[in-house]
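Heads up, one of the protein chains got dropped from this complex, but the rest are sitting where they should.
Here the chain labels run A and B in written order, and each chain numbers its own residues starting at 1.
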Amino acid sequence: MAMAYERPPQVGRILPGFAIIGWRWISRHPAMVIGPVLVPFIFLYFLRLISPPQDFPLQVIGAMLFTTQNIGSWVLGDSATYRLEAYLEELFIASPVTRLQYMIGLSLSNLIAAVPALVVLAIVLALVTPVPWYAWPVLIAVILLLWVLVSAIGMAVSTRIRSRRVVWPVGSLVFTVLGMLSPLYYPLSVLPPAWQTVTRFFPATYAALLVQGTVGVPGTVSSNLWVDAGLLGLFTTVGTAVALSFYQWRDR
Amino acid sequence: MAEDALWARDVQKRYERRGTQPVDALRGVSLSIRPGERVGLLGRNGAGKTTFLRIASTLLWPTSGEVRVFGHDIVNHPEEGRPLIAVVPQDGKPFMHLTPYEQVYTYLRTRGFDRATSKQRTTEVLGQMGLTEVADRLNLALSGGLRQRVMVATVIATEAPLLFLDEPTIGMDPFARREVWECLRRLSKKGSTLLLTTHYLDEAEQLSDRLYIIDRGRVLVEGSPEGLKAQIGGTIRVSLKGGMRLKETLATFGTVATDGLDVHVILGPDRVEEVLQLALREKLSATVGPVSLEEAFLRVVGRSIDDES
Partner (left out) sequence: MAFSFVDRYTWGYTVTQLRVQLHDFNVVIAPILIQGVLLIFVYILNPALITYALIGALVYSMFQMGQRVQNEAAYIRVDSKLPELYLPGPLTPEGYFVGMSLGILGSNVGTFAVLAGILEWTHPLSALAWLVLAAVLFAVFLFTVSLGYFVSTLFEDDRAIQPYATIITNLFGVLPPVFYPLSLLPTYWGPLALVLPTSAAAALVEAAEGGLVSISSGGIALAAISLTLEALALFLFTLAWARRSARER
């Protein structure tokens, strides 16, 4: 009897289930899409008023990366709710689904909510500045890397949360810090040199530099894009590994 | 041991949280369940049932002890056991933004079932659990009992070799409970092993081949429902209304329990006649019936409370 179950009895693809969970969430709560589409534009308008106009293309790219970062806080919220309130996470722990698959599943279901905003912003970007063809694949790759990293951070932070009450303050703190203090919305060059060094520890910095450099928007610091790409990859790998090692998949 | 569906030895759990007294929720629980068996875990609130179930289903680290699922050491290698199990958590709630159909279907897909199997099983389980009518409503709009049924359906549909169910029928009406029992029996005929906790003793009796009664983190007794009932000194209960004054005499026939002015005697079938004769002589009304599991439970756990104090 026992032998019959030596291998997992079911093998197949896990993501379609999570994709449905994500799709249903936005199809039943349209504000889930309207919010992410609207908010970057509100923010871009604000930026346009208070900062030099030539920074605008850079800020559109910033808005795309910032929207991607926000997926992290949504993942954090979902993960905390499913664990603390619904005990749904237990259904997935006690199953063939691994920690990594669960994380990818939740982040996939949240990526779906961000896609409309990303598409609209991409169109705006193409309208405000000439984008070379090879910049698009780079942009997509950077967004995907950032998505993996912030999802992992969101999952890891959610593990440490014991009450749903703190999901919002903690989530917005983590992702506001990551978003505002990395040069997403302003050229790195406006920062004092010491501070520029500090931002080198934020992964979104490399994402921003890489995309800004590839698209060739005004105001970018000339630097070696290959180094930026390498560091972004390194940050994502190490960051995801560290975050996952924090993510508790069984209570203590 | 190797052929057991679940095997646990000396499982201990101490909850430690900064600023609070540590709680010894389990103080050495050992049990074994054979493949295909249906086992009930009984105990008062806070006895440690949920703690044990969560440890055995890889949701919680034990403080010490060994747990094996179909021979896999799930304390150190949970990933080996996880494909073989599924769990209905206590107080679990379905995805509020999905329908019962989507809930069961997506869960099967995430467990790796292909589309056709998932569809077919979902429809089948929703039918068996009496959920077909509400299959396309939002879980959000369902009553508490229906939501719980959706949770149970989600897990039953996996037909996992070992299922853990923590108070699966809580909040359900008597009809719904019977539907769940039926589903669980059918599943167990197909070969799945079940470990469930419940506060409904009729449910435990209906569903379990074997029972473990635990109290304050220890196994008190183990056995079949019949065996447990026999443990308390008889299979028949005679209750005498206002029989308090005869308590001493009645104690010579069997085990006596009092309830206000009434007295219950638990005894074997051969001396029932004599007690009834006595009741007639003393002009007391008496009722006779089989001992229930509830009485056995109250006795066994009550005895342990007395022992400790």
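Note that in this section contacts are C-beta pairs under 8 Å (C-beta built on N, C-alpha and C of every residue); 3 or more make two chains touch, one makes a residue touch a chain.
Bear in mind that the values here come from a model prediction, so they are computed numbers and not experimental data.
Within the set A:F18, A:Y102 or A:Y186, the residue that contacts the chain not displayed is A:Y186. Looking at A:S27, A:Q54 or A:T176, the residue that reaches the missing chain in the full complex is A:T176.
The missing chain, though absent from the display, is touched by one residue of A:I14, A:M32 or A:A243; that residue is A:M32. Take subunit B: the residues that touch the chain left off the picture are 96-97, 140. Seen from subunit A, the chain kept out of the figure touches residues 29, 31-32, 34-36, 38-39, 42-43, 45-47, 49-51, 77-78, 81, 85, 163-166, 168-170, 172-173, 176-177, 180-181, 185-186, 190-191.
To be clear about the criterion, only the chains that are shown with their structure count from here on.
Put simply, the C-alpha centre of subunit A and that of subunit B have 44 angstrom between them.
Subunit B makes touch with subunit A in their complex at residues 2-5, 35-36, 54, 57-61, 70-71, 78-79, 82-87, 89-98, 102, 105-115, 138, 154-155, 158, 160-161, 164, 191.
Interface residues of subunit A, counted against subunit B in their complex, comprise 1-2, 5, 7-14, 16-18, 20-21, 24-25, 28-29, 85-88, 90-98, 101, 105, 250-252.
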